[in-house]
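Only a single protein chain was left out; the remaining protein chains are all shown in position.
Our next item is chain A:
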Amino acid sequence: MSGVPGVKEDCEELLGAFLQADTVRFERFAELWRERRFHTIFYGRMRALERNKLTKKTLDVAQQYFLPPYSFQIRVGALYLLYGLYNAQLCQPKQKIRIALKDWPEIQKFQQDLLDSQHYDVAYIFRRLRLARAFHFTAMPKLLTYRTKKRIEESYFKEEFRDPCNRVNSLITNDVLEEMMNIHDHYQKMKCVISADKSQPDKALSLIKDDFVVNLKDITLEHHEWQQNRVILLQNVEETNETENKKKEETLLKSEGSERANALARIKYRSYSAAIEVSKSRRHRQVHLESSESGSSCGKSPSRSKKPSRRPQPARRRGAMQVAKETVTRHIGMPIITEEDSHE
């Protein structure tokens, strides 16, 4: 379906402003809405057929932000946006908002969250929409149309609106760690029991790393911190984009789009100095930098193209920044652990 040009950008701009406001109150949203006179989005001389089609597509665009994986605040903003668009539309009878069957339990959960956290104004808005019968409950989220598309558009999630991905945390929870600790202890005891010396297991039986569970916990914590940092990093990058503040060069984050040599030199410097201290428990596995070839190759790639340049070699380095020329794209390497050189 060919979309309505500009609607996505306008919605994202409004939702972004709402996100900045850092509140979920309707009054704040209404202020932002009035500032932009968003109700005029349906204006423009057009006949009824075209207006129907346009309104339907606009509501469809706004509806996408109402569902996961967007963060809570964005979803609240999307609900307000849907409310505003539904009431501002000029079609008679009004075009409805499509909700797919698979999304309905999540929306119900969302509503329950709202009531639990006492955001009654949001819940009220939702109830108003329900009462006004603004929803079509459908099997599939998008109405199928059959037009040959020139290119397949992928659904694009704006990065900042997403909730940070919590998959690691949901996999390695406290319970899981505790369980693993118990099993680990039990295993050690079993080994002691069957070996000759009762106080510690035989050397021949040591097949796993002893502090495995502790390491796992540390890694999980690190991942979480990295995620936080990344979010902050992205935000900082956006700010420096707008302000072009030269002072930020000193931080690890970015450099100005200035002389090519300067940029290259800075990258090289940073990539060489980016080794970070590891925690005490893993001192014996200090991260070490690789040889200079990789550094030079990573220095060359920004100059080649404006696209976000990925590292040519598989990720075995600590997170240093790659800077593309004028476009500001960041690639933070995943924190990884280098293997021991000698195994026990």
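As a convention for this text, a contact is a pair of C-beta atoms (placed from the backbone, for glycine too) under 8 Å apart; a residue touches a chain by one contact, two chains touch by 3 or more; residues count from 1.
Operating definition for what follows: contacts and distances are computed from a predicted model.
Participant: Which of "Potassium voltage-gated channel interacting protein 1", "snRNA-activating protein complex subunit 3", "Myotubularin related protein 7" or "Protein AUXIN SIGNALING F-BOX 2" is the UniProt protein name of the chain not shown?
Facilitator: For the chain not displayed, UniProt's protein name is "snRNA-activating protein complex subunit 3".
Participant: Out of A:20, A:40 or A:118, which is the one that touches the chain we can't see?
Facilitator: Touches the omitted chain: A:40.
Participant: Just the residue numbers, please: which parts of chain A touch the chain that's not shown?
Facilitator: Touch set of chain A with respect to the missing chain: 4-7, 9-10, 13, 26-27, 30, 33-45, 47-49, 52, 83-84, 87-88, 90, 93-94, 96, 98, 125, 133, 136-140, 143-148.
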